[in-house]
Every structure is written in structure tokens, then in C-alpha cells.
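Only one protein chain is missing from this complex, and each of the others stays in its spot.
Chain naming follows the written order as A and B, and within any one chain the residues start at number 1.
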Amino acid sequence: MSHVSLRAVTRVYPARSGQAEVHALDPIDLELARGEFFAVVGPSGCGKSTLLDVMAGLSAPSSGEVVFENQLVKGVPPGIGVVFQEDASFPWLTVHDNIAFGLRQAGTAEGEVAAQVRYAIEFMGLKEFARAYPAQLSGGMRQRVCIARTLVLKPRLILLDEPFGALDQQTRLLMGDELLRLWRETGATILLITHALDEATMLADRVGVMSARPGRFLDVIPTGWPRERDSTIVSSESFGRLTSRIWTRLRGESIRALGRA
Amino acid sequence: MRWRDPLLLLFLLFLLWEFLYLIVGDVALRSPAATARNLGAMLGDERFLPHVRETLLAFGQGFLIAVVVGLAIGVPLGAARFAGEVAEPILVALYSIPKVTLYPVILLIFGIGMPAKVAFGAIHGIVPISIFAMNAVRNINPTHLRTARVLRLSPMSLSLKILVPAALPEIVTGIRVGFSLALIGTLLGEMFGSQHGLGHLLMQAMSLHNIERILALTLLLVVFAAAVNALLLALDRSLHRRAA
Partner (left out) sequence: MSASSIRILLVAGLVALLEILCRTGVIPNFTVIPPSAMAQSLWNILASGKFTPDIVATLTNVAIAIAAAMLAGVALGTALQGWPAARRVLDPLFATYYAVPMYAFYPLLIVIFGLGDLPQVAIGFLLAVMAVIINTLNGLDRVPPVLLKAARVHRLGPLAAALRVRLPCAAPYVFTGFKLAVAYSFIGVIGAEFITSSRGIGYEISFAYNNFDNGVMYAMILFILLLVITVNMSLHAWEKRLLARRRRA
């Protein structure tokens, strides 16, 4: 029984003043197993973010269905966490209060909140910044706050939309390691959207290659990595082979997408 | 298409008035239709027109003074950066004090009569006009100034051809705000200390409990203020669009 499935999901944005109808997703079929790490790569504008919106229940599919834990998804179901591409930290709250937000919202007792938040802060390496405000932190740290805020609610499915997009390469590799650590600790199912091939190859159990708009999966490539992995695998031979295989698949689509841009 | 929304708004306001009238009744209100009739009758009454003239005269002079003095204060402060920095908090503070508290002082200085009313209107209008003018001049794109120097324009040419058009949109906004506030100031002055003018008539109607007259005068004032402001706003927006 899969954890999340998308069956024949399409998403059409209706025509608006001066703009034609936009087919963001052409039938998408996807099944994610519980605890799987799945990465999505694709050319820009192919509908990756729309896919995430539909999966999270932020957006309803125009046709087809999204099923999470055997329930049809209508609105955002409990047990899902999302880390967005843009900074979603709340500027009016300290790092501590940001992370505590969801727990307090659920009415958790303050003692329990403090304990959970402390754990999340330590896990994400934010200890010295607990009382700081997001404006005083770097972009990478703010993303960590968002991840911690998601983590602390113990979601069973975590969706990440190019979370490390704004960071430099070294920081991204390290953040990738942290994401893997998080994945192993929580046992959550993870869907990561990224434009960085090496990131997708390194982190995921399977990599889905999306076509240019309207987006659909051209190929789903299993990586075969062991669960205990980290960024050192980037120097292995199989990593190089996998990455070039993905790029071969992706290259044509990227050119097509560029032409349409 | 663009006319539909304002008409709808006017219609809703009219409905609201009618509805309030139905609830409150003749003891405190009149219907919109009756008020319009009363206003018509009032405008035709020759005893009424001198008051209108008085108010317009006071307002006109006060507004003119506000524009001249406001620009005379604002433009130099905008050009002289440091002076502007010193003066700005003072101007902002003046903007937020209830200027009505200064009325007795004005009455003591000018005595009751037209000069005091003109002063009331003027002090209300001067502050926003000067603040907007200061910001308008301050924010003139330095590139314009450099272009002017490259073109070797004379100071007169520089002012007329470059500074004035660049600063005009914001100055017009300030004048628009100053217009409304000067009107409010003139009216308030007439309500507080005068024997003539629309403001005085309004207070007189209140003490006589003449509800028809209160409503007719209020309607006249509101419509006049709103209509002129709408025109000035259209001018304001077209200037800003052209400048953008």
C-alpha cells in the first residue's frame, strides 16, 4: 500500500484577461512508498511547484485524485509538512517561537512545547539563535528555522520545494546531509523538488524526471543507494553514471522549455 | 465599465441614508429626497447666497495663502537637504496637533471676522503643502539635475523645464490635501467663531433644531468637498501616471 499516490492528476489554470489557459500538469501518475525519499527534477516552468501544491492539498487537481494514507486529499490533510522555496519564517517571532508555532496552535502544553522545540533547535544547529529574529539570520539559517518548524510537528510526509536554492554549493551539500539525517531519524516519506541534478541523485531513492510543460514523468530512475548515505557518495562512479543518465533524459526537455520561454 | 462602480457606491450610500431615515424618523433626520428639495429651495433663497459668498471668499483666500506660503517653505527645505532634515519632524509634529486648539489664539490676534477665518483655513493648508512640496523637491531624480548641468541650462530654464515638471505630481498631491484641509479649517472656524458663512449657518440651524437646514447644509458641504476632491484626484493621478 503506497503512502501517497497521484492518479491521472492534471492541473489546468483557467484562461484570464490576456492569458490563455495553462496546462501545468498532464496526467501525473505517481506512487510513493512509506519512508521513501523521492526527488523531482525538471526544466524550469514544468510544473514542479504545482505538483507540490496539488500533493499537499494546497491546490485541487483539475482531474484525477490525490490519495494520502488511504484518504482522498481535499484541503491540507494532517501529517503533511511543507518547506517552501521562499523564506516562510514569521518575521514577528523569534526562532524559538517560530518553531513552537505549530505546537502552540495545536494547544500543546507549554512544558511539552519547550522540550520539543529545544530538541528541534539542537537538531538543526540553531542553539545560539533561539532568541534571535529571522531578520538577523542568513538565508540558510532561515531555511533551517522553517525546516525545524516543520519537523517539530512530526509530519509523515515532507514536501520540499527547492529549499536550498539560494545557498552556495558547499552549504547545499551540508544541508543535504542534514536532510538525510532528518529523514533517517523521522522515517518520514520525503518528496524533494530541485533543479540541481547532483542534489537529486545524492539524496533520493528514486529520481523522477519531469517533462517540460505540461509536466508529466518521462522517467523514474532508482538510485539504489543504501539508507545510510551522505554527501561523500558524490565521488563514487555510480553517482556519475546516474547523474549523466538523468541529464541525458532531461537535456532535451530543458531545451524545449527554453525555447518556449 | 468604470462608471458602474462609483454609481453603485452612490446608490448604496443613498440606500443607507434612506434606511437610517426609516429607522430614526423625522425627529432627527429627513429623507434624501426631502433634503434635496430643501437644498434647492435654500440655493434659490437670496438671503442664503451672502453666506456662501462669505465662506468661499474666506476659503479661497486661506487656500491661496496656504499654497504660496506652503510652497515657499517646502521647496527651499527640499532643496537644502540639512535644513529639510532639521525641519521635517517639526512639520510632522505640527501636522498632528489639533490645530483647533490654536483658534482662540488666532481670534485674539485677528479679532472675530474675515481675517481670522482666512487664517484658520491657511494654517490647516500650509503644513501638508509644505511637507509634500519638500518631499517632491527632495526626491527629484539626481539624474535630471546632472542632465541639466550637461545641457548647461540657466537656473531659470532648469527650474521651469526640469525641476517643476519633476516635482509637480507630488506638489499637486500636497495641494489637493491642502485644499481639503483648508476647507475643513475655514468651516471649523466659522462654526466656532463667526456670524456669517456656511459654518455659522450650520451652528445656528443646530441651536434652532432646524433639521431640514442642518441636513441641506451638510449635504451641500459634503457634495462640494467630495466633487472638487474627485476632480483634483483625477488630475493628481493623471500627473503621476504621466510621470511614471
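Criterion: a residue touches a chain if its C-beta (ideal position, glycine included) is under 8 Å from a C-beta of that chain, and two chains touch if they have at least 3 such contacts.
Quick caveat: nothing in here was measured; it's all calculated off a predicted structure.
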Selected from A:70, A:105 or A:235 as touching the chain missing from the view: A:105
Of B:9, B:33, B:49 or B:243, the one touching the omitted chain in the full complex: B:9
Options B:38, B:61 or B:180, residue touching the unrepresented chain: B:180
Sites on chain A contacted by the missing partner chain, in the whole complex: 56, 58, 75-76, 78, 80-82, 84-88, 90-93, 101-102, 105, 133, 135-136
Residue ranges of chain B at the interface with the undisplayed chain: 5-6, 8-9, 12, 24, 28-29, 82, 85-87, 89-90, 93, 96-105, 107-109, 177, 179-180, 183-184, 187-188, 191-192, 202-203, 205-206, 209, 211, 214-215, 217-218, 221-222, 225-226, 228-230, 233
